[in-house]
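Everything below concerns the one structure shown next.
With one protein chain held back, the other chains of the complex are shown just where they sit.
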């Protein structure tokens, strides 16, 4: 194991500065700017009456999500997906992850036949855009549910306990929390964890493209990720005034 | 002519509050948040080496632009163009207008064989998104050209005099400047003017879908638009510290 | 100002020879071949029962337009848009212009819940294809409305006063009317004017990609365009036997 | 076999009136309007330097074709393929047939590394659009080859003997030549024949969607089709002044 | 005529070994693996309630087909059509041929308002994939109709007499039956014949891209094809236990 310290001087198990700004824009029911260091994502929750066909007449609602990067979000500008007429596999994959994760934060049976559409648009990318998206989307979701309840549209309490997400990884053999782009691109292993308040997992995705990982390393990564998620959930609750 | 006053209490020839924030994000060479009242557009200018095929070996550079709305920018969420696999005609039309307009602000022969890509992404829409885009894009362009000159990439001085854009319209017979969505949607006539510092026109587009307009009314709209553009150019120069 | 005369010997404010042939094909309700010099456009008006969703149960009709170039219409053959699976921005832009313009020639509230679909297909292109399209489409529209009235489908009188369109431009400092491709490609300024009989404007679009223009020049271009539109309206009325 | 006479009074083995107009438009190297009764197709032949990748450095040329219908060509307007972003299977199938057929009329080894692009755009459809396209395309091809030879671009003689195409069918048990839409839509069997001058076949396609056919009926259809093709080839040669 | 014998030692009018395996997969109502030598196609028939819009309330059913090649079916891997977002003309053409052909094997009026969807997916390609597809699809169709009858969904007897398909061609002047890829790619003429039991034709398609063909050669090719189809129909019946 080589001598190693993080570029930005953080401890191995330390998050980047987190900022959650509610009411970032005014048209959607919920609109949040979430920042994990230099990563900035605009997360909105829009409410539409009705549900997709496969949920029709189920009495339940639905929640879906779309993730995208603005073309100028990255260091090298990326072609705009709408102009290419094709959505990249990576975009699809993250959109699906965000949707699955946030469905674990909502009781669809309490939502009535309404659909919540989450949009996570990355304004600036510096690693961890999917985990920031999930973390910010929960806050936007909470605001949108409050709007629905104010309007008297939902009978019950659809909002479940907070969920948050963070990445962990192994760099030169060291387990690190919340990787910026610089670290992410050279990590041996990359693990994304979505956790509910209390410590249960919603989703874990660990990938070892530049190296494999054993049970022990997985355990260490889950430890720092759990710590990170707890801190993020605290930040969510502070932002929501809970 | 009916009795008429503007919802937000502005004078007929008064702009909405204008804010221009440079360095809004840090990856692109130029990145500006421009606000015309509640309309907010992120305008970035990215620089790429090389030029499109039709400019190859011309010794000249190129400038192109893409305009888009985030799906949650509008009151009712709009479907994401990338997911539909199709760009709407309106999006194409405005992208082309922004590109044409900004090419009037740059001397391509002084740019070397480099391409400047402008991206105007509407975060929040309340009328005038295309004119705000053009106005903000000039500032992003100026910053990007400065970066190019610092890097020693451009031999000459590619940046020309400022251009800005504003809308004018006729509502219940009254000529009004800088229409928000509420006014725009019920205007009889809608005129978008792109002007260079000094008063010459780069582009004018007048449309009378809900009513026609005569030479005299055109003249009045051009008068207020010229006044608006001058004020916007002053705001651009203040933002740039010129 | 350099010495200048037009390639085809026309006066500066003179139209190219105009021909309007009704009944060019027999399937659509209205079918017109319009020729501005060597520019030839087939303009058809088809009638469909029913209206798009956003007009449903409004009691009103709708009118929409599509413009396209045959691949062999231009000097250099252009790729077929259907084969590329993408419609170019320019095509979208002109389709939208034609639709907006012709909606100013029809009273939708008198049309019943019917849709008129205009198709402007350029068989041969030599500049001014969008203005020829608008001019020809009015005649096709008039024929289609007559068919509707014959069939007793429309209760009222949906057809409004004639509209026509023409281009003007500035070449080497000279204001010229109705530019063929040769002139158009080197014009400093290009103005397209859609005018109703009587002189009111439906739409004006002025672009100065190779040079700017002042109020005075705009005035001169509007003067020649107005003269051109009046002559085109006379040709439309002659063709219609009015 | 029921009593049967053709709607337009033609004999069973009689072609509709055929008209071939050369020089229909002026930009392509060859441009022909071909009419089989009310079916009208604009056939053009454009020449491009170079060949597709699979022919590169072969010393040979290439010929390809695209067939399309204008949306207003049919009785009921059809959606524009470019707007749907998809080309229909029928369109693909006919484009491929036209290309294959006309490649039998050209000696690619005598063409140099040039590509001839044929476009067959149906202005008005009344049955037999694919056979009219092939018949007209040969004349456009002949004109284009003459242009190439005038320019001194082709070393040898790429044009081979004329080919023409016609449909035959069985209606109520009667073999008929050159079916208009009305007949085609109720024919039991439909046969398209592409023939070279002299009587050899380039392509035959017989389909019995509403009924099968035996060897004897096939023979009768081939007889009338051969007669029709001979007459069409005579018309081609007359049009070409051969 | 040069001295010629077939690579695999077959007689000129001899089929490759034919194998038809029913129940190849278990989810579709009918599932057949058909092999013509090394050509292997999985043919399935799926049943869906309801019919396409143009058949609604007709009391009749519908049958449609899709043909495709797996990307690794050919010697050189071909790009996957779904990833390119475009279906090739050849694929469309064959899908349409299979659908038309099999509609001749079913009495739609006896099917009720049900749709049979045939899928012919080529696992391994060695020439004759379209004829193998048609031949195998009939067996899958027969199995699917039996399922429908068992379920009591169809009132009558929708299945008509067997159809089969085979290719014939001319190689170095010799008429050959059932061409593998090696022979197909150098054949002067290629004929595909779809025949019903008893000898009537459903479809014939003859193409002479590398050479023309006369009436006599056509006759010889039809002779061997008829012999081949008869043998294939015998194999279908054996597989079905008829």
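Letters are used for the chains, namely A, B, C, D and E, taken in the order the chains are written, and counting of residues starts over at 1 for each.
What we mean here is this: contacts are C-beta pairs under 8 Å (C-beta built on N, C-alpha and C of every residue); 3 or more make two chains touch, one makes a residue touch a chain.
Bear in mind the structure is a predicted one, so any value in this text is a computation, not a measurement.
Peer 1: Which of the visible chains would the unseen chain be in contact with across the whole complex?
Peer 2: In the entire complex, chains touched by the missing one are A, E.
Peer 1: Which is it among A:9, A:52, A:152 or A:214 that touches the chain not included here?
Peer 2: Touching the chain that is not displayed is residue A:214.
Peer 1: Which of A:19, A:75, A:92 or A:186 sits in contact with the chain that's absent?
Peer 2: Only one of A:19, A:75, A:92 or A:186 touches the chain omitted from view, namely A:92.
Peer 1: Please identify, in ascending order, the residues of chain E that touch the omitted chain?
Peer 2: Residue positions of chain E that touch the missing chain: 25-28, 31, 38, 40, 42, 44, 46, 48, 66, 68, 70-75, 77, 80-83, 85-87, 91, 117, 119, 121, 123-125.
Peer 1: Over the whole complex, note the residues of chain A touching the chain we left out.
Peer 2: That gives, for chain A, the contact residues 88-90, 92-93, 95-96, 100, 103-104, 196, 199-209, 212-215, 218, 222.
Simple rule for what comes next: only the chains that are shown with their structure count from here on.
Peer 1: Which chain's mean C-alpha position is nearest the mean C-alpha position of the whole protein set?
Peer 2: It is chain C that sits nearest the middle.
Peer 1: Between chain A and chain C, what's the gap in Å when you average each chain's C-alpha atoms?
Peer 2: For chain A versus chain C, the centre distance works out to 50 Å.
Peer 1: Between chain D and chain E, tell me the centre distance in angstrom, where each centre is the average of that chain's C-alpha atoms.
Peer 2: Measuring from centre to centre gives 27 Å for this pair.
Peer 1: Going through chain D residue by residue, note those that touch at least 2 other chains and give them in order.
Peer 2: In chain D, residues 85 touch at least two other chains, as defined above.
Peer 1: If each protein chain is taken as a node and each touching pair as an edge, is the resulting graph a line, ring, star, complete or other?
Peer 2: line
Peer 1: Following the definition at the start, I'd like every touching pair of chains, please.
Peer 2: The list of touching pairs comes to A-B, B-C, C-D, D-E.
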